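Input: a single structure, listed below in structure tokens.
All protein chains but one are shown in place.
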Amino acid sequence: METVVTEFSWGIALILLPLAGGMICFLWPRRTQILGLVTVFAVALSVGGLAWQMLDKGVYRHAVGGWGAPLGIDLYADGLSLLMLATTALVGFAISVYSAAYFKQEDAIRFWPLWLFLLAALNALFLSGDIFNVYVTFELMGLAAVSLVALAGGRDALGGAMRYLLAALLGSLAYLLGVALLYHGFGTVDIALLSERVEPSPVVWAALGLMGAGLLLKTAVFPLHFWLPPAHASAPAPVSALLSALVVKASFYILLRLWLEVFEPLISSEGVYTLLGLIGAMAVLWGSIQALRQTRLKLLIAYSTVAQIGYLFLAFPLAVAVGSTAWSAVAYLAISHALAKAAMFLAAGNLVRFGGHDRIADLDRVVQRLPLTAAAFALAGVSIMGLPPSGGFIGKWLMLEVALTQGRWDLVVVMLLGGLLAAAYVFKVLGYAFTQAEVAHEPKTVPASMEWAALLLALAAVLMGFLAVPVLSLVDIGDPFGLSEVRP
Amino acid sequence: MEALTLLEWGFDGLLGLGLLWLAWRALTCPELFKAIVLFIAFGLLMALAWVRLDAPDVALAEAAIGAGLTGALLLAAFAKLSLVTGHEELKPARSEKNRIRFQHYWMPATTLLLVTAGLFYVILSLPPYAAGLSVEVASNLDTSGVSNPVTAVLLNFRGYDTLLEMVVLLLALLGVWSLGDTTIHREAAPGLVLDTLARVLVPLLILVAAYLLWVGAHAPGGAFQAGAVLGAAGVLLLLSSWRPHADLIAWPLRLMLVLGPAIFVIMAVLLYLTKGQLLEFPPAQAGILILILEAVATVSIGITLAALFLGGRPRRGKGQA
Partner (left out) sequence: MSAPFFYALVGIGLFSLGLYGLIVHAHLLRKILALNIMGSGIFLVLVALAKRTGEAPPDAVPHAMVITGVVVAVSATALALTLMLKLTAETGRAELPEKGRE
């Protein structure tokens, strides 16, 4: 049994299982819900298998087709990929359980194949070692995500989906031009080989600009965030959770991966990471302020995503001197945000199901009537605010520590302000949740599985506050942040 | 030889400038229908550019998919758009809200000019001779099972990309289907010309598709080109008001759509279990395995493209059993 687990190539299962599941759900619509749940559960088990294998043998590498780079495509996973895959599996499973209760049969038939293909695309992206392969996974992800947003129907969802599609395609095209330049400049599209061959030259600078711009657009970083609030707010609740928690992290992961591996020779110049830190800071402030101004709950949560993504970019200027802590903080923040934001959107979905609307001012004594949902929102808010104990606290604490030791008071101020604003908008929602609304609503029942899914995700976000040591040691598998290299 | 080089230069220059000019006209033409037709012409000129650049496989794919099917999709969408918004789209846009105001376009224009200039410099900084991966492709071509290097890359060396790409195509159809249904009742009978043309062309197109599929192993061609021709046959049938039998639109249609990617996944798994790496073709059987893959892919691609043209999930019409 042991040898089966350590010898089997789990990465392949992570990609092929959801592909097969999506196709089977498409062929057999009547059984789509159970098939979908089984597939996602199998994916979760496979991530466990991969983790076991990687703890034993180190990084995972699989040469598809037997050719190996540069001729073939390599699948590659180190600690960072593993953590992203695990987050995807965990959040994906919780959202799947939620969706089984959320969607009626006719909507479920359309939802499950799209969601399973999205899962396949996410896994394929986190496992990919080839930048052109990443482009194809981006397109797979984009088309699936846009179709999922449009499931809600209606003017807002369709408009949000259209804006999202145009932005996603533009981002992918900019990225692809960068890929073309890198290939013709260095003769390969394999990330590991590129990291060896790249040297500073106009081609690399152009590729950085193009791919950076494309990926920043896909990650909805200020000022390229315009597409995110309409799309995430008008989608069905589980879809909003998927998008904010997982899909935006995918393009950030690629940006980080390229930054650390391919564009590493360019890092010695100040301008780029100062720019990234600057837009991160503006995202934190702008997103938080806009979140505070919202009257609708889902738009508030969407703007909170814009703000939290900004935090991830604050790490870039900090990572120059002290790489390890800053990048570990980023990994921690990304995972905690995924858990907490998914919990928030699922809780919002419960509230909409319950009261028929998502106006914050009209939340009617939710705490008494939907205690699990209110608790889920509150606990998720704890992580978003960065209060202990929670994953968000660990991530922000690590970043504050690095910023203080480097004397970056500007970033410290931004982080503290961001935390205060986050507290403001979280408590705004909770405040209304305690009070009675002016107009009473006919409450509809919310299935228990939906409430529990939200609550368990929020608890996981809080639990991350206690798991710092094991998680951070997992991240170091394969040394993704290049810390053992000696920098000249 | 001088005259030949001058001729080549003249041809390339005209082609390149023609591409730019057609693109500009397609983007700025006030009448939307004209813009779409200009885009189709642009696609055909691109196919010519691919031939000029020694990329016949790409030329076939561009002519069939890029110009042909994309053009058909655009025209169909335009026709449906005119129905929904009235016929205002046919007239040149004169209203204030459709005019591009000067202050809105000088800033993006100047930024783009700077970016373009920068990219020109980057392109020109590349070395004039670069083999890329052509050496590796050539040395491994013998064990790949085919002798057309593009087919070898698509189906063997980088077959994983092709698998994902086929799923992308299927996914687009899933997305289109999730957006709405369309009834499959027969519309008005086609005119005589269209009817005759369809009857003559469709069998011919199927033959051409089969040929392209077969010949793709050692000459320009392959599954995508063949699938696109098959899709064109499907579009022609749909345009002449042919509709599939009501019983076929349930699981038989779905099965055919899924067949390509599904067989690909199954073969990938089987090869992993027998050979140790995903999609690792044994050199002796590679040729026949690739042909099987391409055959099912052709069918799936053709039907998917035709279904995309239909624009909605087919439902039985009213009054049908």
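When the chains are written out, they are named A and B in that same order, and each has its own residue count from 1.
Keep this in mind: contacts are C-beta pairs under 8 Å (C-beta built on N, C-alpha and C of every residue); 3 or more make two chains touch, one makes a residue touch a chain.
Values in this document were obtained by computation on a predicted structure and should not be read as measured data.
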Residue, one of A:Ile34, A:Leu55, A:Leu166 or A:Ala361, that touches the chain absent here:
A:Leu166
Would you mind spotting which of A:Arg61, A:Arg197, A:Arg296 or A:Lys428 touches the chain that isn't drawn?
A:Arg296
Cross-chain touch to the chain not pictured, restricted to B:Ala41, B:Leu119 or B:Leu239, is B:Leu119
Contact residues on subunit B toward the hidden chain run 8, 12-13, 16, 19-20, 23-24, 26-28, 32, 35-36, 39, 42-43, 46, 49-50, 52-55, 57-58, 61-62, 65-66, 69-70, 73-74, 76-78, 80-81, 84-85, 89, 97-98, 100, 104-105, 108-109, 112-113, 115-116, 119-120, 123-124, 126-134, 137, 149-150, 152-154, 157-158, 161-162, 165, 168-169, 171-173, 175-176, 179-180, 224, 301, 305, 308, 311-312
Residue ranges of subunit A at the interface with the undisplayed chain
132, 136, 139, 142-143, 146-147, 150, 154-156, 158-159, 161-163, 165-166, 169-170, 173, 176-177, 180-181, 183-184, 229-230, 290, 295-296, 299
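The definition used in the following text is that only the chains that are shown with their structure count from here on.
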Where the CA atoms of subunit A average out and where those of subunit B average out, how many Å apart are those spots?
32
For subunit B, which residues count as touching subunit A in their complex?
118-119, 121-122, 125-126, 130-133, 136-137, 140, 156-161, 164-165, 167-168, 170-172, 174-175, 177-179, 251, 254-255, 257-258, 261-262, 265, 268-269, 272, 275-281
Show me the residue ranges of subunit A that touch subunit B in the complex, using the header's touch definition.
9, 12, 16, 19-20, 22-23, 26-27, 62-67, 70-73, 110, 113-114, 117, 120, 124, 132-133, 136-137, 139-140, 143-144, 146-147, 150-151, 181, 183-185, 187-188, 201-203, 205-206
